[in-house]
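For this depiction, one protein chain was excluded, whereas all remaining protein chains were kept in their positions.
Labels run A and B following the written order; every chain starts at residue 1.
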Amino acid sequence: MIKLQSQKNIITFDKNIVLILKVTTTPFLSKVLRNNKALILDYVTDHDIEGFGIVFSKKKEDSNINGVQYLDEDLHYLVDGDVIRVIPHRNSVRAIYRIESSANFLFVTERCNSYCLMCSQPPRKVNDSHLIEELIEAVPLIDKGAKELGITGGEPTLLGERFFTLVRVIKSNLPNTSLHILSNGRNFSDPKLALQLAKINHPDLMLGIPLYSDVSHIHDFVVQADGAFDETIRGILNLKRHLQKVEIRVVIHKQTYERLPQLAEFIGRNLQFIDHVALMGLEITGFTRANLDELWIDPIDYSDQLSEATRILSRYGVRVSIYNLQRCLIPRSQWKYAVKSISDWKNKYYEECNGCAEKNNCGGFFASSDIKRSKMINAIYEE
Amino acid sequence: MALSKKFFPLEYYSQPINEGYQLLPIRFHRMKKGDYLITNMVGEHKIVNQEFLTRLVEGSVSIEDSEYNDLKAKHILMDRDSNVAIDLLSLKYRTKQYSISQFTALHIFVVSLRCDYTCKYCQVSRRMEGDNSFDMSENTALLALDLVFKSPSKAIKIEFQGGEPLLNFPVIKFIVEEALKINKTEERNLQFVITSNLTYLNEEVLEFCERHHIYISTSLDGPEALHNKNRPRPDKDGYQKTVDGIRIIQDYLGRDRVSALMTTTSESLEIPREIIDEYVRLDLHAVFLRPLSPYGFALKTKQMQKYNIDNWLQFYKEGLEYILDLNKSGYFLIEQYTLIILKKILTPSNPGYVDLQSPSGAGITAIVYNYDGDVYASDEARMLKEMGDDKFRLGSVHNNTYEEILLSDQLLDALEDSLTESVPMCTDCGLQTYCGSDPVYHYATQGDVVGKKPLSFFCKKNTSIIEHVFKLLEDPENKNILEGWIK
Partner (left out) sequence: MKNVIETNPRSFNIEINSSIYSLLVCQKACYALMNYMSCKIDHVGNGFLIEINVANECDKTLDDLKHLLLDELLDYALREKISEKTELVRNLILSNAFSNTGLVE
């Protein structure tokens, strides 16, 4: 488990600014290249460290030396190529982009127009428009070899024009990077927005849009927004009209598991052109904890519905994957759909996992599973 | 509900449903047991009892009914909470009709009427071998190819039929080579099939088929005695020649390059299993249990009187049961007609089978160029002409343009007049989306392109088969196998 942010750093200059910097561990970098870099040293040496955006040492004592700040040990994993945001007067450092991570998501806002029962990032009505501005500034610093990048929130499309600007900036700076945007799709029910996204012509863009039921009232209940189902479907249709790639994401819990096969049938019949379906295990975080009684179901108890759903989608020729579920909790017949999906900064294993033959293939658990998890976790032994 | 304070319960979101619902366009069909099959505009379906259907139409079904959510999801009804059903139904309907806009994809070239067989049910007048005034000339072939490529369809299948097409193999070669030449600029997805009795299969033919990836289709009516009785040859060795030929093609060209179909005669009806066994023995994985068609020699030799539709249906059901058993034992085997029906029921797309769509595929999905250059709306249309009625002769490659042929009143009137969407009984039929029209059949048997459906074998056959398929789908094991055929 990795922490992305810390406020336990010691940063001695008190300016009310935000610094977006790329990490380097090379003190003798040419001066012309220094000003958008954060130098991180194991310890201070004689080198001339003038001109860097900020200089950190991993040794606390070094923070007495002029111009050197202390980097909290939680963040000592940072390496060359990572991109960080530094807020000096809060002693705050946050990793925005990690070159070694397989799943980098740019977090653009806490605001959302839905209020899902199981939201892992509970919405707040705040003006956090500075976040996207910082990200627009950060994108040019991201390693050009980055394979994949994501945009998430809250609901990214609430940022209007700035959202499109971000996508455009990503396209210009990272033309070889796949972009995965998580959105509830509702604002794309306005065809002008779908067209605007299409006009950017990003070479490898996919939208991940949640759909929780084949009937509107259950979907609207899960996302706690009247009319969301219709908006989402229309959004998907508009995006598809403009040839955008769309993935449907379904979080499986007590309110969505029963009609999971019927949802698969609905997708096969009505949205057969969808590029991918992701069936996802529940993360016990955010609102899920508040609504645990109404959401928690042991994955073992929905094995039948899960198997039926993948069977139906396969029959319709729709690509399907299973995310965030462990191999001991899904039928063996479903393993071929299971993807090792939990971000490296979120995952862990339990004692029951010791000696499991499938450990390497399995994504492990969310750290939040400490709160609630299946009673049936067990190591799988080679036969 | 133990939801946290800030959240509303399901009842809050389902409240608009209590204000009532709008019925979406549906039809229904009374099934044998007194249940009703409801179908929507694109073939999505639900089976309910009579009492429920009445309540549904009256407007007194509610969310308390366990069927409610299925009906809503399958676009059989729509409530105040959501109206995106309109967008989706429009899209789905358009998708189902889409294949029509692709237009003629199957082009049948009758390259010779000569044949060494004298099949009992033959739909071609027989001409002696050696007399090649009944062969297609290269000139005619070129003119026909011109028309082929006028079709906008991205996928074009050229099928060689006869008589026995291999008796005019030089022209087959000519057509294939010319078509490939033209296709260099046209860039269509081009496929070739030769339907043949395999007598004249030789090294040269095989090499040619290998080079140009040509498929071969042949007739296998069943065990030796039956096959030879149905399909007599001068040397009485039709069965052996066919079996040998199939094996040769499988070895030389590949297992997937040869297929066979059977035609039912009154003698076939007793032995569906034995017939199917022949296919299994030859490692073939598709069977087409065809009924007898009412044209050509079948009529002359009184085949039609000898068996009625009920006997054939019995034969079909037994055959299909045996096929399912074979599947359960691990041998993958499909029945072609059943598969077409399954695709119509279980998928959102249109399988594009000429004889089972509305508008009929005659002319607009498939078209026939006879050896003499005459153009017909279908193979059956050609038969009708042999029997003296040229109602569906659309013109000639020698005298008519593409537009004259495909926009002829003959063709368009027949297609339009026989649309299932608008003719008596079909317009109300709950099975409409799974069925189609066959104007040539009805004209031949009843004298008009629509026909009186209560008297139509075509109608009875399709109704029975579709009902039977629904019955089979109720059993999970059968459902699994049948769904597996679709992929």
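Criterion: a contact is a pair of C-beta atoms (placed from the backbone, for glycine too) under 8 Å apart; a residue touches a chain by one contact, two chains touch by 3 or more.
Predicted, not measured: the structure shown is a model, and the values here were computed from it.
Chemist: Touching the left-out chain: which of B:9, B:25 or B:484?
Modeler: B:25
Chemist: Of B:254, B:424 or B:484, which sits in contact with the chain we cannot see?
Modeler: That would be B:424, which touches the missing chain.
Chemist: Touching the absent chain in the whole complex: find that residue among A:90, A:124 or A:241.
Modeler: Looking across A:90, A:124 or A:241, the contact with the absent chain belongs to A:241.
Chemist: Counting contacts across the full complex, list the positions on chain B that touch the omitted chain.
Modeler: So the residues of chain B touching the missing chain come out as 22-28, 30, 41, 53-54, 57, 78, 86-87, 89-91, 93-95, 97-98, 349, 424-425, 428, 452, 454-455.
Operating definition for what follows: only the chains that are shown with their structure count from here on.
Chemist: Within their complex, state which residues of chain A touch chain B.
Modeler: 115, 117, 214-218, 220-221, 224, 226, 229-230, 233-234, 237, 255, 259, 262, 265-266, 268-270, 272, 287, 290-291, 293-294, 314-317
Chemist: Considering the complex alone, what residue numbers of chain B touch chain A?
Modeler: 1-4, 6-10, 12-14, 16-17, 44, 69-70, 72-73, 81-84, 87-88, 91-92, 346-348, 483, 486-487
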